[in-house]
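Removed: one protein chain of the complex. Kept in place: all other protein chains.
Letters A, B and C name the chains as they come in the text, with residue numbers starting at 1 for each one.
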Amino acid sequence: MTIKIVESHFEPWQEVQIYQNAQAALTDKAGAAAVFVGTMRDFNAGHTVSGMRLEYYPGMTEKQLEKVISQANTQWQMLDCLLIHRVGDILPHEAIVLVAVWSFHRGDALDACRYLIDSLKTQAPFWKKERIGDSACWVAGNTKGYYAIE
Amino acid sequence: MTIKIVESHFEPWQEVQIYQNAQAALTDKAGAAAVFVGTMRDFNAGHTVSGMRLEYYPGMTEKQLEKVISQANTQWQMLDCLLIHRVGDILPHEAIVLVAVWSFHRGDALDACRYLIDSLKTQAPFWKKERIGDSACWVAGNTKGYYAIE
Amino acid sequence: MSVKVRYFASLRERLGRSEDELVFFAPLTAHAIWERANPDLPMPDNTLVAVNMDYVKLDVLVNDGDEIAFFPPVTGG
Partner (left out) sequence: MSVKVRYFASLRERLGRSEDELVFFAPLTAHAIWERANPDLPMPDNTLVAVNMDYVKLDVLVNDGDEIAFFPPVTGG
């Protein structure tokens, strides 16, 4: 189980590939991998966003992410997971978050992946400040995650 | 929306990367990507498996996969999806199936991805024949997908 | 009327052939087509049936030129 808080751009699919290749045990056992990638959009809640700054609470963020992973571990069988979160200045189209879960079977991988991203969004101390035109606004809260109800 | 039935090994994470890069519209709009990869295990239901042959019904398989994608489209907002399925002779640790969904938001991407893999498993005509020692056995049916209840 | 009958996977192996051409003179249901094509073997439980590549029930009537397929539960993914 690996948590990475990174301050510069990362390529999510490459990270998954490299991580998986490095874990020989994964290749042998994992029948299922579920991955979620969240990317910065240049458009949010009706306005054009030119950039974003992501603040976090060093120490607490990692602690809460570890807790979320422990919680997932009690509910689903996870062979491994990789969690990467960007902080600092982010440009549109760059990856913000990656959650990857490897399991024997698909149900565990899919459920745990969803639990991790949903829990991360409510538990882990990260804060987004969007640059809109000449001003910068703190994002008020996370959405439900569905197009139809935004 | 792209469906590929392939007869030789594919690298799932690379496929996702290449597909995403080729679709400029995706990079601009998609805030969320959800991916599932199913890999051949060398161990199933208590025995060592040395290889597998995957049969399909050319024409019907594609038709049913298109139906499953259409169904998902009526329920969730999908910007794009990529569906790759191996057929023919497969070795342990090789990818069997890839389902990738791009959406504005995470709920749509995650739900649609899960729906696609679950529906593919019940709807699309593929049949697995496992090589176990000197014999080959048709897999009787798909499992629920959870370690705890296998 | 003529239909193409196809078999897949374990069913194909069990029957020892992958297809039949069947000619008949009155409309037949999918189930009746199985019986004509395989008079000595009752259709195995769980057999799935497709006409023109869509799943159908056993009582559907099969038309001239249709392709009908019989196969075991699918195990892809």
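Rule of thumb we're sticking to: a residue touches a chain if its C-beta (ideal position, glycine included) is under 8 Å from a C-beta of that chain, and two chains touch if they have at least 3 such contacts.
Keep in mind that this is a model prediction, so the values were computed, not measured.
Undergrad: Could you tell me which displayed chains border the chain that was left out of the figure?
TA: Looking at the entire complex, the absent chain's contacts are A.
Undergrad: Pick from A:Pro12, A:Gly38, A:Pro92 or A:Gly107: which residue touches the chain that isn't shown?
TA: The single option touching the absent chain is A:Gly38.
Undergrad: Where the complex has a chain not shown, which of A:Val49, A:Met78, A:Val97 or A:Cys113 is the residue touching it?
TA: A:Val97
Undergrad: At which residues does subunit A meet the chain that is not included here?
TA: 38, 54-57, 59-60, 63-64, 85, 96-97, 117, 120-129, 138-142
Everything below uses one rule, namely that only the chains that are shown with their structure count from here on.
Undergrad: For subunit A versus subunit B, what separation do you get between their C-alpha means, in angstrom?
TA: One centre to the other, that is 22 Å.
Undergrad: With centres defined as the mean C-alpha position, give me the subunit B-subunit C separation in Å.
TA: Roughly 27 Å, centre to centre.
Undergrad: Distance from the CA centroid of subunit A to that of subunit C, rounded to the nearest Å?
TA: 48
Undergrad: At least two other chains touched by the same residue of subunit A: list those residues.
TA: As it turns out, subunit A has residues touching two or more other chains at 106.
Undergrad: Can you list the subunit C residues in contact with two or more other chains?
TA: Where subunit C meets two or more other chains at a single residue, that happens at 77.
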